[in-house]
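Here the structure comes first, spelled out in structure tokens, and everything after it is commentary.
All protein chains but one are shown at their positions in the complex.
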Amino acid sequence: MNRSRGNDQLFQELCRDIGTNRVHRDGASQLLYSRDGSAFPGGIPGVVCFPETTQHVVDCIKAANRHDRSFVPRGAGTGLAGGAVPCDAPLVISTTKMNSILEVNYEKRFAWVGPGVVNLDLTKSLTGTGFHFAPDPSSQQSCTIGGNVANNSGGPHCLAYGVTNAHILAIEVVLPDGTLVQLGDVDGHASGYDLRGVFVGGEGTLGIATRIAVKLTPDPPEIRTLLLDFMDVADAAKTVSAIIASGIVPAAIEMMDKRIVNVVEEFVKVGYPTDAAAVLIIEVDGLPEGVKIEVERIQSISLEHGARSVRVASSDEEREQIWKGRKSAFGAVAQIQPGYYLHDTVIPRTKLVEVLEAVYEIANRYELIVMNVFHAGDGNLHPLLVFDPQEPGVMERVLVAGEEIVQVSLDAGGVLSGEHGIGLEKKRFMEKLFSEEDLAAQKLLKDAFDPDGRANPFKVLPSGASCSEVNHLNQLPDGAWV
Amino acid sequence: MGMNDLEDFRESVGKSDPVAVVGGRTHWTVGGNPTDDTRLVSAPVGIDFFDPSEMTVSVKAGTTLKDLNEELSRYRQEVCLEGSSETTVGGALMIGTDGIRRNLIGSIRETLLQAEYVDAKGKLIKAGGPTVKNVTGYDLCRLLVGSLGTLGLVGRVILRTRPQSEKSVWLRGGLSPEEARHICFRPSSLLWNGEETFIQLEGYGVNVDSEILNLKNLGYEELGVKCPISIPSFRHKFVNGMSLDNGIIDVYSSILYKSVEASEPQHSEEVLRLGNRVRKMFDPLGRLNPGRDPYRAGP
Partner (left out) sequence: MSTSLNLDKDHLTACISCGLCLPHCPTYQTTQDESRSPRGRISLMRGVEDGLMPLSKEVIESLDTCVQCLGCETACPSGVRYGELIGQTREVLNSHRKVSFRLRAGLWILLHMRVLLFGSRVLAVLQRLKLVPNKALPVPSRIPLRGVRYVQNDDPEVILFTGCVMDVWLSQVHEAALSVLDSIGVRYMISGNQVGCCGALHSHAGFRSTANKQALEVISALPSDLPILVDSAGCGAVLKEYGSLLGTQEARIFSSRVYDIHEWLINDSKWRESLPARRPGNKKVIVQDPCHLRHVQKAHTSVRELLTPFVECLELDDEGLCCGAGGAFSVDQPELAKEIRDKKLKSIQRAGRHLVVSANPGCMIHLESAGVEILHPIQVVAEYIGGKEDHE
């Protein structure tokens, strides 16, 4: 095919435009940038670019246009739905080197950052200023703000503070035709369509963010972290529903079941009760008097609903360790089995008990191990099916079980994804939630931003055409699945 | 029954002629008036489903904020839509501006979880989802809020609710806006008339009381539950150095409320081009709210 010849020309032009050291197309780079955190059996990138400026990104996209190529934006590659997996030999545009914090305005409480700034690095750089960046996905020590914008990332503390979209004021975007445009403004009041709002969560299919204005959130004066344990998963779930129904909105309510608590404790050794059926991590924050009230109310609600004990973290270190455990949960599952398959459905919080029960029942029926670790406060499940990919026939069971879990969630009035996005992985389920006409309406938005379909093709919407390299989508990959 | 209402609404919108939805007419001229040939229809009315323990409510777009809030307050909850009592849910969403309590209760853009709307071809489309957290597909709800009905005509929505604050109080005093910001943890409103700051505190009684005490020690006067000043109706974007002209600044959002209309906002050519492309996609014939343009509306 003449693709490789096209590649040569494209490669040379990119080297000329953004500098040789910022353009890779060796086999090693192609292998490494064929996957993201999901280890999807990806396609192969045509060329991998490491722009350092907005102009570099514009140059990359214009080069892609000249050569009729698509492009895939990529942050740290921690995505869990294959959103950064290249299809059809695109340019992979890695924004990891655009990692400067450009401006911090404490008076107006915003900061302009490059898309490659790592989420936790931003918050760390604000230590001592009285502010932080609120979205805190579990991968926050590695994932980039650009990636957070693409996926509208969540995180434990989004229960009270809102997901990424609520914390992005403005975005400088290079559109798929190479046009540079600023969406939104730092006051959060730009008139006209909220294009900033739809760009967030666009999974890189609407353009590439090159500068992002994030909202700085004041640190709460008081924080209390509670660790509750239950001998019955249903009791933990009932407690969550009861807390929400009582009108308290804690900063975070997280749930982990016995299996995940055990692997996490093995890693952090902070004294998670490994004999409990489930634990809840609940955090409340705000002014001290109110925090005290909420701690007391949560304690009594949870005891009423069968909590065995309630432990309040006594120091910042203890609190940090508890959270470190929670946020390492996914990464720790390989202690049990080297493969995992994960869903991200959201269900009404009032349906937690029955849906969890169904999830365990499905896993049992297919003789699979399921681990549950999730944002219970907003009903965002993360059922993890853990398995050994070498075991013959296991893939089929995992896939069918996964699909049943999705169906149970949707039947309970839920949605497909709360924070990981649709990417490649979940688009086959989109028709379960939306009608053909609903999906056609979503396509209008995509077409307005990207009429030629160059930005991260084959993602989000289940289109007729599918990525030729990833047409074995229904086959889980060898090895790991995150 | 709910479905029938929506189906009636869909039929009344039709498929071809210029059409707009009329609600409480409380913000009728924002972004321009509909052209004369525009047929006016009404959105269905009524609360379909309110689950207090889930903190979401399904409501038809023609319902007034007054009726909705009455129902929600029975369970000590509220939605973050602002307007007068005659404003409809659909109207408030299509205008899409935040009120002065945004700092505490969040933006109206975070409130709309799911929308069922009639598109330019007369089809009923569902956008978003019923849960409080959702990234399934493109978030067309974001696009609808503040769109002035130019992309689709909303018939029914699911909104996020929030618990009402236990206590709410206004105070008036002499701190500068910057100082006031530092003193208070998370006031719901912070207004400035050029001389004094007006602070609204909300939350648990004990929290509010301790902050009141703080502020009183700094010379602040407690003024009760109702907003102590009347806020002029036109929103201007405040930039440092601009004269207040008897207006009032919402410090957190940098909106200057004045009694004179703002001049049309400026947008970059690139933004306008993209915005118009979006509108053209959703409504190629220009039949939805012709004459109105979100880019001509104020901040």
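First chain written, first letter: the chains are A and B, and each begins at residue 1.
Rule of thumb we're sticking to: a residue touches a chain if its C-beta (ideal position, glycine included) is under 8 Å from a C-beta of that chain, and two chains touch if they have at least 3 such contacts.
Keep in mind it's a predicted model, so treat the numbers as computed, not measured.
Q: The chain left out here touches which displayed chains?
A: A
Q: May I ask which residue of A:Phe50, A:Phe131 or A:Tyr272 touches the chain that does not appear here?
A: A:Phe50
Q: Which is it among A:Gly116, A:Pro220, A:Gly402 or A:Gly423 that touches the chain not included here?
A: Answer from the full complex: A:Gly116 touches the omitted chain.
Q: Specify the residue from the set A:Thr123, A:Ser139, A:Ser153 or A:Ser302 that touches the hidden chain.
A: Checking each option in A:Thr123, A:Ser139, A:Ser153 or A:Ser302, the one touching the absent chain turns out to be A:Ser139.
Q: Decide which residue listed in A:Gly77, A:Pro273 or A:Gly286 touches the omitted chain of the complex.
A: Of the candidates A:Gly77, A:Pro273 or A:Gly286, A:Gly77 is in touch with the missing chain.
Q: Which residue numbers on chain A touch the omitted chain?
A: Missing-chain contacts on chain A: residues 26-29, 31-33, 35-37, 39, 50, 76-78, 94, 96-97, 99, 116, 118, 120-121, 124, 139, 141-143, 263-264, 266-267, 328-335, 338-340, 389, 479-482.
The criterion applied here is as follows: only the chains that are shown with their structure count from here on.
Q: Quick one: report the Å distance separating chain A from chain B, using the average Cα coordinate of each chain.
A: 28
Q: Okay, in this complex, where on chain B does chain A touch?
A: Of all residues in chain B, those touching chain A are 51-56, 76-77, 96-98, 106-107, 109-110, 119, 123-127, 129-140, 142-143, 145-147, 151-152, 162-163, 178, 185-186, 203-204, 206-207, 210-211, 237, 253-255, 265, 267-268, 270-275, 277-282, 294-299.
Q: Would you pull the chain A residues touching chain B in the complex into a rising list?
A: My answer: residues 107-108, 151-152, 154, 158, 162-163, 165-166, 175, 179-183, 187-195, 197-198, 200-202, 218, 220-221, 241, 244-245, 247-249, 286-287, 289-290, 293, 346-350, 375, 378-380, 413-422, 426, 430, 433-435, 437-439, 441-442, 444-449, 460-461.
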